[in-house]
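Note that one protein chain is taken out, while the other chains of the complex remain in position.
Showing chain A:
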């Protein structure tokens, strides 16, 4: 399906240890600062975790062949999504933008032509992500793309724990006994795409595919997921991966 490959799982990694090790090893000051900023401990109740929703638009689905076009971030907590603190960047992809991705993202050639390279915004992006738990919908785009893009520019990558609203949704709709039974019956699997997932929680449909709007939509979805299936004191480790 559109060339999405399963990736090796990094779940259950000891994130604190990983971050500490990286802090010792990295040379780039911005990346070091990022790893030096402590994340909430794994048993922190989710209601006390500062989070940041992240979404990026890319020219395709493979980080080795495609590039990032735009990035949107919105900081939030279980109580509030703070739009005033949002950021959105359009960046110049290192690889040419195809016409299909133009129509898909509503970002035009001229906008992209005028955009800076990711490198110029990277320090600010990492600075804003530091200390926050990043929340995405489908981590297998955001995580490898960011890692590859940073590696290409600074010689070293970034990996960090994330909460993936799509995999939370998959746990509920793809991995339960009931879901397997449905599959056995030959029923189509429940869609766990962003808009379909939101609809199940009574969240409004946004005119998608804008990185910031999708980041906001993801933050709302996560609030709804916790309100419905978890509790404010659910520890972080039950949710991240």
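Heads up, the rule we're going with is that contacts are C-beta pairs under 8 Å (C-beta built on N, C-alpha and C of every residue); 3 or more make two chains touch, one makes a residue touch a chain; residues count from 1.
Keep this in mind: contacts and distances are computed from a predicted model.
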Worksheet item: Hey, which one's the missing chain according to UniProt: "3-hydroxyacyl-[acyl-carrier-protein] dehydratase", "Formyltransferase", "CBS domain-containing protein" or "Branched-chain amino acid transport system permease protein"?
Response: "CBS domain-containing protein"
Discussion item. Considering the complete complex, identify which of A:32, A:88, A:153 or A:237 is in touch with the unshown chain.
Written reply: A:88
Discussion item. Which candidate, A:61, A:190 or A:203, sits in contact with the chain we can't see?
Written reply: A:203
Practice prompt. For chain A, enumerate the residues touching the unshown chain of the complex.
Written response: 72, 76, 79-84, 86, 88, 201-204, 206-207, 210-213, 216, 219-220, 223-224, 227-228
